[in-house]
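Note that this is a trimmed complex: some chains were dropped, and none of the rest were shifted.
As written, the chains take the letters A, B and C, and residue 1 is the first residue of each chain.
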Amino acid sequence: MYNAPFLKELIRSSLEEDIGTGDITTMTVIDGNTVAYGTYTAKEDGVVFGLWIAGMVFSELDPDVEFRPLVSEGDSVRAGDVIATVKGNARSVLSGERVGLNFMQHLSGIATRTRKAVDAVRGTGVRIADTRKTTPGMRALEKMAVKAGGGSNHRFNLADGIMIKDNHIVAAGGIAPAVAAARANAPHTLKIEVEVESESQLEEALNAGADIIMLDNMDIETMRKAVAAVNGRAVTEASGNMGDRDLAEVASTGVDIISIGALTHSVRALDISLKFRIDPERE
Amino acid sequence: MYNAPFLKELIRSSLEEDIGTGDITTMTVIDGNTVAYGTYTAKEDGVVFGLWIAGMVFSELDPDVEFRPLVSEGDSVRAGDVIATVKGNARSVLSGERVGLNFMQHLSGIATRTRKAVDAVRGTGVRIADTRKTTPGMRALEKMAVKAGGGSNHRFNLADGIMIKDNHIVAAGGIAPAVAAARANAPHTLKIEVEVESESQLEEALNAGADIIMLDNMDIETMRKAVAAVNGRAVTEASGNMGDRDLAEVASTGVDIISIGALTHSVRALDISLKFRIDPERE
Amino acid sequence: MYNAPFLKELIRSSLEEDIGTGDITTMTVIDGNTVAYGTYTAKEDGVVFGLWIAGMVFSELDPDVEFRPLVSEGDSVRAGDVIATVKGNARSVLSGERVGLNFMQHLSGIATRTRKAVDAVRGTGVRIADTRKTTPGMRALEKMAVKAGGGSNHRFNLADGIMIKDNHIVAAGGIAPAVAAARANAPHTLKIEVEVESESQLEEALNAGADIIMLDNMDIETMRKAVAAVNGRAVTEASGNMGDRDLAEVASTGVDIISIGALTHSVRALDISLKFRIDPERE
């Protein structure tokens, strides 16, 4: 489903981070033949994403562990819902427990917050998008979580989208030369987005042929005028502390996209617990 | 100051994540001789940690960039405070901007929340500690941020502390055999911590010679009794959703340590902005 | 200038590939204090690219080696031109010689062939672009060489451009649904390119709102008609065995871009020699 080699490496290093030179408690206290049966339960309402990573974590540690999700990625769950089970050698399951939960809770937190934002603009046709304000090393997964929550992805990195911001404009001597330089030198497969802060910049950007206009930190009235001025000549994107704004109101301005850094930079983990039944008799 | 090889690798991979095959906007729009002068400003009150990482990010990209922190790691800052400056080749500075900020804002968010918790128990002698509920790949830095905020670190990973939880107890047939197994087989340099949920478990753990008792998810009254029962025979640690508890009240029970997963798993980034002045004339 | 961490790693692994467990000849035959003075000479006419990599190769082996390019990247040179010099410890220089030349000759071969293609369409406004038909592991450098030769880069990889080909069309049940699916689910920063083989497909693609139309393996007359039909509603790109076509003729159809796999998949190395003068007396 996803870029396996990259994820395997991430999971491997996360296990190294958490296990270090060995899970000394489990190795010394738990008999090697014990079997554990575990149940993952949501402790609060939310949107689940990243269960499959817990499965990969166990596979990495011990291919015989059976991890079974009971809901689909992106599903809404209620407090008390059992969302997955795990069964396998108790040492493997105990040693992999925390890493799987750390991924799952963080990503479900992102999916949950994204879903709320999407719900806030439902019916308006506006897309909720993420940004590059992600946790170092976790961007791919965090962007998947945004999708699972119903959001859209903005460019993944500095290579797959052209975004001309204030500093680029100053350095290039204006919006027109900046857009021209990008068009002349960048791959023709990329759209050109320009960040504007005023009406005059907006006009300059449209005249230069910008494909996307980012309306940065504008109040509602200014944004509404800007969207009207664009009048379909470009895609419009509202940005700048959107995590603290009334999204329905922003959507009412007619923008096409609202991008929200807080979706990924200010995440409240979704509370998920894992409880075991241990069977020392078997395996 | 910190484990340089490990950090270099993390920074390198974070840059790869963000830059991908190249910062196409900057490379096509910004002249290679332009110089940028940048100023980092705190946009809200908080505790700063991770400025030095932004410095390392720029060093990795371009050793000639000069990054200068104006406050010390762990300092409290107010909204509007200028906390660092940067100067260098505009391409280098623009391409490294986001990665540095992503580290700095996330870690400052942790330091800020930790400081609040520490302030809540100030004067009681209680230590605020972190947990293993960290973001995969970021544990070392997140734990440094907790220290910078005034907190203490719990064990770093499964190798450097023995923590006997409910599942270990079931599997080993009780607290006494679990503690005995750990003592017989683990390095003698590690303390043995036992998680207890009841008075009888508490007695069993003390009798078994546990060095640390974790009081899991107890109400204030139970906790107070437990601390009295321990009576100095072991270190006591309050745990379980401490992110939502009244910490002063918990501290009043006499526990030695309060460990809080939310310090690292539910982080609100501290808002920090970077503004540039571009000088296309020079270098 | 370029993404340093990535390149360092490539150079390091190339040195490992060539040096293996040690340059046994040099270590046993050359005294450790000998100094070598080397001169790089072009043995045939062409466009040079990749000199700087030879410099990085020596830096990796021995920071005291001085490598000095005498021409600029992308310059045309004539047989007999001295294009760079090197001076340093003879062991370092001899051990790094081959790796540097292997990069330089391969990349200069690409730049040279690109320049010829660019010259063939000069004055028409048509852009010569590369493809993803590159040597595994060398794509970043090969695409730089194309730029140095005067060409343009197509998308770098499967992540930074949407290209809907025949198979995607069949699988999606037509061009219209394929384009709609891409627009709904992909980042809004990416353009949508559609490969068409017939007039009817062309119409369908334009109606679906394709940003770029790839005209695949068409004869001149068909291509000319296609460009006329597009009539500025999209960017047009000629593709398919363009390495064997008369590029001026293709350009005459009015296409915007000609993409040529052979620029990078069928490379004739530019002949460059390195001759030394050895000074056993010094250092």
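What we mean here is this: contacts are C-beta pairs under 8 Å (C-beta built on N, C-alpha and C of every residue); 3 or more make two chains touch, one makes a residue touch a chain.
Just so we're clear, the structure is a prediction, and the values are computed from it rather than from any experiment.
*Asks:* One sequence, 3 chains in place: how many copies belong to the entire complex?
*Replies:* Total copy number for the complex in this file: 6.
In this section, only the chains that are shown with their structure count from here on.
*Asks:* As a quick test, compute the distance in whole Å between the mean CA positions of chain B and chain C.
*Replies:* So the centre of chain B lies 44 Å away from the centre of chain C.
*Asks:* Would you mind pulling out the distance in Å between where the CA atoms of chain A average out and where those of chain C do?
*Replies:* Using C-alpha averages as centres, the distance is 34 Å.
*Asks:* Provide the C-alpha centroid distance between chain A and chain B, rounded to the nearest whole angstrom.
*Replies:* From the centre of chain A to the centre of chain B is 21 Å.
*Asks:* Note the residues in chain A that touch 2 or more other chains, in rising order.
*Replies:* 156, 159-163, 185-187, 190
*Asks:* Would you tell me which residues of chain A are touching chain B in their complex?
*Replies:* 10, 13-14, 17-31, 34, 36, 90, 94-95, 98-99, 101-103, 105-106, 109, 132-140, 156-164, 167-168, 170-173, 178, 181-182, 184-187, 190, 262, 265-269, 276, 278, 280
*Asks:* In the complex formed with chain C, which residues of chain A make contact?
*Replies:* Contacts found on chain A: 127, 129, 152-156, 159-163, 185-191, 193, 211-212, 235, 237, 256-257.
*Asks:* Chain C touches which residues of chain B in the complex?
*Replies:* Answer in residue numbers: 12, 15-16, 19-22, 32, 60-62.
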